[in-house]
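Partial complex: the chains shown occupy the same locations as in the complete assembly.
We just call them A, B, C and D in the order they show up, numbering each chain from 1.
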Amino acid sequence: MKTIYITRRETFNAAHKLVQPLWSDEKNEEVFGKCANKNWHGHNFTLYVTVKGKPEINTGFVINLKTLSNIIKENVIEPLDHKNLNLDVPFLVGMMASTENLAIAIWEQLEEDVLKHGGELAKIKLIETENNFVEYFGGKEPF
Amino acid sequence: MKTIYITRRETFNAAHKLVQPLWSDEKNEEVFGKCANKNWHGHNFTLYVTVKGKPEINTGFVINLKTLSNIIKENVIEPLDHKNLNLDVPFLVGMMASTENLAIAIWEQLEEDVLKHGGELAKIKLIETENNFVEYFGGKEPF
Amino acid sequence: MKTIYITRRETFNAAHKLVQPLWSDEKNEEVFGKCANKNWHGHNFTLYVTVKGKPEINTGFVINLKTLSNIIKENVIEPLDHKNLNLDVPFLVGMMASTENLAIAIWEQLEEDVLKHGGELAKIKLIETENNFVEYFGGKEPF
Amino acid sequence: MKTIYITRRETFNAAHKLVQPLWSDEKNEEVFGKCANKNWHGHNFTLYVTVKGKPEINTGFVINLKTLSNIIKENVIEPLDHKNLNLDVPFLVGMMASTENLAIAIWEQLEEDVLKHGGELAKIKLIETENNFVEYFGGKEPF
């Protein structure tokens, strides 16, 4: 049996803003533009979580998708959905709410729990808008 | 020449919450659930603006899409994009920030300006998430 | 307040086949082609349910989408999801499992319950594949 | 049995330009902008053809989708796919190659043949880019 990758999609809607508190309003406006709006803006985020492994002989599964979905919902969707990323999320405190940082934080929320259920987290893809997304491989550089 | 309908898509990202200020927190939570989160949440909104008319003989156009796009950007996208729908938008003040109300308000922002440029506004479609959208025909009931 | 249309999307996956039991195998094969495969085939169906009404003053809602989603799940998704449309569904018994017939049956499952919750069912759109879908307006002919 | 609408999707890729030969280059550039590029540009067009009718009792079909697909391929896709809309298409000669005019011409190519096969053409939707599309109901104004 050979390694294969399986991906589960989940979604969440959240508010955020991009502001560096060490900077002046002018500098924030210059670097972040509309994303610095003091009263927030928001997005429909789409999250793809990829787990790698070999299909188990009795099920043909790398990981049961119900299990993976529950892991994602408990660790990521529950704390992020319909929340303010700058104010409401313990694991994002003190962090710039960029898509890059958010994807890395999501990886860290999931890695251990996926492992406990016999999978190996391989990739986080986080889509912020139809025009931009990030991909994180736990720091690896596959290309 | 016969009547035909042309549609332009534009997008905006915004924060909002659904809270009825006349109600208790419990009632708001019961009716609006996660959408009542006091620190806001947000969406990527997709807006489709439909104009009806007959193709002009020299251009084959009902309305020049550059013109229509400019009308939408000036009247709708500029005031809504990367904004808080409850706090930042003059034409939404005092209104519940539901998708229904937002679509009706967008129609009212566009109707006159489309008419000035020789078109007739026929429909607003506003997508809030992949699972829900509203359609408004200026109050008409086509079906 | 003016009439507006709100739509909820739900999905279900099901098996079916298209076979007219009064016909010979040859005739079934000729008319239905691969869709008559005796061992079934299946689809990811996407269902859009549209309700019309006027936004309620306190909520800005035509109908609460949680309510609408529950109505659809109970009356349609529960009996159809991961089922065989020819064998497993009481309200489809004796009916050719075409997308047309399925959409009409879904309308009939939903109409009364939507009405009880203060909405008026306006349209069922049922997507069978990316290349075909049907739309049903309760028998009305809007165009 | 009640009226229902069924839609078939087909695609074609074509080149065109928007130039009014009675106008100066400056006027064409002013009105059509980049779309007037003398060496052409092109699009992936997506076409949705909607037929209305009542489900036939033996099949549950308004029209057999294989039949509808063949009608569309023969009358529309074959003459338009991988073609130049200004130069290569007999039924578009002398016509501004706008999406509006193209949709109306497609309707006229299909109407009779759909009728011959027992259907009634109800709508043409033609998507030129993700940001614009037209809808034609044979000149009717449903909204």
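Convention: a contact is a pair of C-beta atoms (placed from the backbone, for glycine too) under 8 Å apart; a residue touches a chain by one contact, two chains touch by 3 or more.
Only a predicted model underlies this, so the values are computations on that prediction, with no experimental measurement involved.
Please give the number of copies in the complete assembly; 4 of them are in place here.
The complex in this structure file totals 6 copies.
Here, only the chains that are shown with their structure count from here on.
Any idea what the CA-fit rotation angle from chain B to chain C is, to the nearest 5 degrees?
The rotation relating chain B to chain C comes to 120 degrees.
What whole-number Å value describes the gap between the mean CA coordinates of chain A and chain D?
Going by mean C-alpha positions, chain A sits 41 Å from chain D.
Spell out, as numbers or ranges, the residues of chain A touching 2 or more other chains.
none
Which word fits how the chains touch one another: line, ring, star, complete or other?
It is other, because the touches fit no line, ring, star or complete pattern.
Residues of chain D touching chain B in their complex?
By the definition above, chain D touches chain B via 18, 20, 22-23, 31-33, 95-101, 103-104, 130-143.
Within their complex, state which residues of chain B touch chain A.
So the residues of chain B in touch with chain A come to 11, 13-16, 34-35, 37, 39-44, 81-84, 87-88, 129-130.
Under the touch definition given earlier, write down the residues of chain C that touch chain B in their complex.
Result: residues 2-10, 50, 52, 55, 58-62, 64-66, 122-123, 137, 140, 142-143 of chain C touch chain B.
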